[in-house]
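Following this message is one structure expressed as structure tokens.
Of the protein chains in this complex, one is absent; all others appear in place.
Going in written order, the chains are labelled A, B and C, and every chain counts its residues from 1.
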Amino acid sequence: MIDLIVIPLLQIVFVLTGVLIVVMYLVLLERKIQAWVQVRFGPMRVGPHGILQPVADVLKLFVKEDITPVKADKWIYTAAPIIVLVPALIAFAVIPFGSSVSLFGKKISLAIADVNVGLLYIVAVASLGVYGIILGGWSSNSKYPLLASLRASAQLVSYEVAVTLTFVSVILSAGTLSMVGIVNAQYNSGVWFLFVQPVAFVIYMIGGLAETNRSPFDLPEAESELVGGFHTEYSGMRFALFFLAEYTNMIIVSSVATTLFFGGWLPPFPNLKALAFLYYVPSWIWFTLKTFLILYLFLWIRATLPRYRYDQLMRVGWKVLIPLALANIVVTGVVKVLLGR
Amino acid sequence: MITQTHYLVLSTVLFFIGVVGVMTRRNIIIILLSIELMLNAVNINLIAFSYHLKSEIGQVFALFVICVAAAEAAVGLGIILAFYRNKETVNIDEMNLMRW
Amino acid sequence: MPAEPTAPQPMFDTDELVINMGPQHPATHGVLRVVLKLDGEKVIDADVVIGYLHRGVEKLSEHRDYNQIVMLTDRLDYCASAAANLVYCEAVEKLLSLEVPRRARYLRTVLAELQRIASHLVWVGSHAMDIGAVTVFLYALRERELVLDLFEEFCGARMTYNAMRVGGLPQDIPPGWDKRVLAFCAVMDEKIAEYETLLTHNRIWLDRTRGVGVISGREAVAIGLSGPPLRASGVRRDVRKDEPYAAYSEFEFDVPLGANGDTYDRYLVRIEEFWQSTRIIRQAIEGLPEGPVLAKVPRMIKPPAGETYHANESPKGEIGFFIVSDGTSTRPYRCRVRPPSFCNLQALPRLVRGHLVADVVAVIGTIDIVLGEVDR
Partner (left out) sequence: MGEQLAFYALSALILGCAVIVITAPSAVYAILFLVLDFLFVAGLYVVLHAQFVAVIQVLVYAGGIVILYLFVVMLVNLKRPPEAQRDRRRRSRLGVALSAVVLVEFAAIALYGYVAPEAGPAGGGLSFSNVERVGWLLYTDYLVPFELASMLLLVAMIGAIVLARREL
């Protein structure tokens, strides 16, 4: 009874609070890194070196007035940010943060649920997030957000295809859909899938950037074009939910990248006897380290690259990424048959 | 105990709701939605039998049903878009001309 | 009898959507309003609405004497006020047919080129930020601070300098100023190379700027474009070369030309102008003659009756002053400005037609307009 209900509940509570705190400090980290790149300081006022800035942001957004436009569709207008955030959070259920840890004598695995359709579950959940964006734009009942929400959803749907195809090629080399299985496959094959599937990694990262509306694909809320994108009419806590969802999505994309391409919680060269001492470092530290490495990549790209135009963005998605991902699947298949593995 | 007839009753009622939707609604998009409901009812049946007879063939067939539903939805919506462009309406009563 | 087949109307969903890139929009460089007629994403027509920053500079100048008007010219193009000061003072000197001492002309050239660098820095920063590269904006403004420090040392102000008088400069340069200018030029060369690495060969930057807002040489001349937008279309027209003023005839520098007049060429032309400006400044500082900085000018300037038009090459384009004096009063009868931003802005609807909304932002950035000069 305890193993079935109490421990998963504890895991869930721990992961959700952990994610929300990490998201808050990810916002601060982004502002600090972008400031560092741009030869300035970033938030310094709240707490020493701006450490308490996220707390200030959350309080501000709590207190700020929540305006609903007059002819807006009240129900959908309130539901949209929730529809965006919930899929982003429930995707954490299948991500293996580590192998296992023994607390008060009981061996607890660090993946909340090892589902045998793990990877597909993440893609399915990600595809639900699009609804929030469309409904958010549509229900605010004004010209700009509607156009922006149409563009944002078209972008998400088309890049989802590319990302799913990269997953197919990873599943081919891993042999299983479950996330823990993929990490074990990397352990058995002794090499990270980053080196087995470099092309898939590149396509996945570009697709991941576009999926989370991050630069250079952050067209939907490009300030210089349509005013504020689909969350123009939102303010206060509802806007915070949209903001939160974007960063949560970012964390998911990077943790999936860690699991798929950087060997989840495995140290750099998993079964190289000489590096066996790396196993003393607990598994979840390796996972967090690698995830933050990829998150840093996200933040770095945002500070440097300009933005794509909408049609170029679609051209890259459909005419470059998807054919490349398909070709990668074929190549992986052929190589797998030839090697007879 | 959940037996096979439970699932049959569930899918029949869902199918019936779909039929009511098709028959009574004016807006062609809602009609297409009801057709999706009917297809879903069929899928529930397939999966229930697959579980009951312990063989995956039902699930494979359910995948094909989903694939056909996708094709039908795409083409159906294409027709609606083309029609709407000329007639500015989605009300099914006004679709009474063979050529316009 | 079936109804005769009606032609399918234009795409039903977003036909003829009219969007207002309103007076306060992050990408319109001030209070410019562009009314866009869109078909879906494509821009069918753009209509520019100006006048939000009209202060009546020309009417005001009819009630001030000649040396007071210099203060007004600062506020025309507030990103390049030294250029406006220069062209006004030279126009009045032409009226008075006054000979300005050689040292003053050298220093005026240095100030004008420093101003060109500062104005181009603002341009590259805001243009890149509109297209998404926010970092370039911060770098550009960091360099601009160095220029503003030099100006502050010379004339006490950071933006509205009031740095020139009819007949020369109000005071000589502080000691060591020229050394600091040379140091600045050295820093500047290294920084321009930094921008080039950030933008010039950047894949996304190329996609966003190449082939956007194309205009041919003949059409550019017809519309009245001037400055970098005109030269980017291949027309060799630079007032510093064609009608040299101040001390430009004594320095050699080349005029960058573009090939096919799109946003990328305008970008390349302006980046090249950075290099040329530092080159001119170095020659001017090395050859700085000794001597007075202000010609003998009567306290109350009363030019003879007559009118004159004098043009200079401001960072934005050809800026001209048309001054009419009736010979009796110390105030000009009429003082008309030919602002480059106003003329370049005319090309906006022509450049934008057929492009997407995102390109409107890029085009506004590339014609580099300042609303102070447009509305006067």
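Just so we're on the same page, a contact is a pair of C-beta atoms (placed from the backbone, for glycine too) under 8 Å apart; a residue touches a chain by one contact, two chains touch by 3 or more.
If you're wondering where the values come from, they're calculated on a predicted model, not measured in any experiment.
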Per the touch definition above, residue among A:Val117, A:Leu275, A:Leu293 or A:Ala327 touching the missing chain: A:Val117
In chain A, positions touching the absent partner: 71, 73, 76, 115-117, 120-121, 123-125, 127-128, 130-131, 134-135, 138, 146, 150, 153, 157, 160, 177
Touch residues of chain B, complete complex, unshown partner: 1-8, 10, 12-21, 23-27, 29-30, 32-34, 36-37, 40, 43-44, 47-48, 50-52, 54, 56-57, 59-60, 62-64, 66-75, 77-82, 84-85, 90
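In this text, only the chains that are shown with their structure count from here on.
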Separation of mean Cα positions, chain B and chain A [Å, integer]: 34
Chain A-chain C separation of Cα centroids, rounded to whole Å: 44
Sequence positions of chain C contacting 2 or more other chains: none
Sequence positions of chain B contacting 2 or more other chains: none
Residues of chain A that touch chain C when the two form their complex: 34, 37-40, 143-144, 147, 215-216, 218-219, 222-227, 303-312
List of chain C residues in touch with chain A within their complex: 14, 17, 19, 25-27, 41, 128-135, 138-139, 142, 198-199, 202, 204-205, 207-208, 356-359, 361
